[in-house]
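First the structure, then my questions, so here it is.
All protein chains but one are shown at their positions in the complex.
All chains are identified by letter, namely A and B, in their written order; residue positions are counted from 1 within each chain.
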């Protein structure tokens, strides 16, 4: 938004690096998920062909895939704000620009609120799962680091929502 | 007047829905003179199975019926009742588990909620999609669903690859070929329509499962004294036994059904010692793990054995 004062634009520039980092994490996690599943498919072919003599399958591949997906999804959220989320602008498209801008800011504010709520909820889980010593079902790895990652990713989502609030990247929505 | 929301994960057509939860709702309604009503939400319609306990804790549901082991490591002492060979019927298992709970030994594990009753199912069975299991060799490398990590250790000791899944997700995962087989009771094979997918059953019996029906604490505290009394009168051993007996009856009926369409194998006598040795190892691994964490694992295990003996005497 060209109308924003420079100071506000600076605020919007701060989260950019954080969003970039989560984008890279999402990139890596999607590839990781692909690797785990693809490797296991090939591994199972080897296992079956050698009648079980060679077993290159990753133990707990299913669980590994689930947690990789979890990390990928939340890492992908911050950048997706800029790429536009699915919305319907058949009605708002007819509103005067100032109304549309206000509405969009309001939705960014709502996104910010949801992100902050998630930060708070996942942050609380770090302490709870750590204190309780919760572990994953198959690999029996501690669960709290997962919540550390989720908390950080949601914090970046909050930053990205704040940036959108201060300087929206696309007031027309992604369908235009 | 209060309306409580009771969440469970069995299908709407299961015996648990009618004979356990709706029956409980009716008993509480009568005991409270109609003041406490309960709406039962079956089939995970109010929360996924693994989230059951937390949903009661946070108030998403007022009451939840769940499997403690669906959240690994959170109910270490309760899960002792899952270890192989402790009891033969759900009635005795439930009675012993409820006695253990009533002794206060488990209070720390359930401090976030108000427990109504705990129970077990009878020793569970093994069910395979494509290949029957008669010997340990048949199990080697097979991906098998186990309900909890405690039972997973047993499967590992038997040479299989355990896959953790809550019961409602077995069907899709057998169908999709994610797992080769699964461990569950006879009655659940019928309840979850699993007989459609699996024709080879082994009378296994080397594990059981801990269940709890528990209530949101704040919700319970906020009840009127009369309502509280209606709930209290329908808590504890009485309903633990209803659940246990329900499992025994349903298992017997399910087995008759299954025998019509499926093959059911026994573990050959010559093989048994090896299976039992694995079960013993799994038990030792678990108890040692608890003891080394500073929990009274072995002591509690011995207590459960005493309660089992007492329950057998009382119930006969």
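Please note the rule applied: contacts are C-beta pairs under 8 Å (C-beta built on N, C-alpha and C of every residue); 3 or more make two chains touch, one makes a residue touch a chain.
To be clear about the criterion, contacts and distances are computed from a predicted model.
K.L.:
One chain is missing here; what is its name in UniProt, given the choices "Cysteine desulfurase", "TRAP transporter large permease protein", "Neurotransmitter:Na+ symporter, NSS family" or "ATP phosphoribosyltransferase regulatory subunit"?
P.N.:
"TRAP transporter large permease protein"
K.L.:
For the chain that does not appear here, which of the shown chains does it touch in the whole complex?
P.N.:
Among the chains that are shown, those touched by the missing chain are A, B.
K.L.:
Considering the complete complex, identify which of B:30, B:112, B:175 or B:233 is in touch with the unshown chain.
P.N.:
B:175
K.L.:
For subunit B, which residues reach the chain that was dropped from this view?
P.N.:
On the side of subunit B, residues 5, 39, 41, 45-48, 50-51, 54-55, 58-60, 172, 175-178 touch the unshown chain.
K.L.:
Determine and list the subunit A residues touching the chain excluded from the picture.
P.N.:
Looking at subunit A, the ones touching the missing chain are residues 23, 26-27, 30-31, 33-34, 37-38, 40-42, 44, 62-63, 65-70, 72-74, 76-77, 79-80, 83, 85-92, 100, 103-104, 107, 110-111, 114, 117-118, 121-122, 125, 150, 173, 175.
Operating definition for what follows: only the chains that are shown with their structure count from here on.
K.L.:
Using mean C-alpha positions as chain centres, tell me how far subunit A is from subunit B in Å, no decimals.
P.N.:
35
K.L.:
Could you please specify the touching residues of subunit A with respect to subunit B in the complex?
P.N.:
Contacts found on subunit A: 47, 52, 55, 59, 62-63, 132-138, 140.
K.L.:
Any idea which subunit B residues touch subunit A in the complex?
P.N.:
Contacts found on subunit B: 71-74, 140-141, 149, 152, 161-164, 178.
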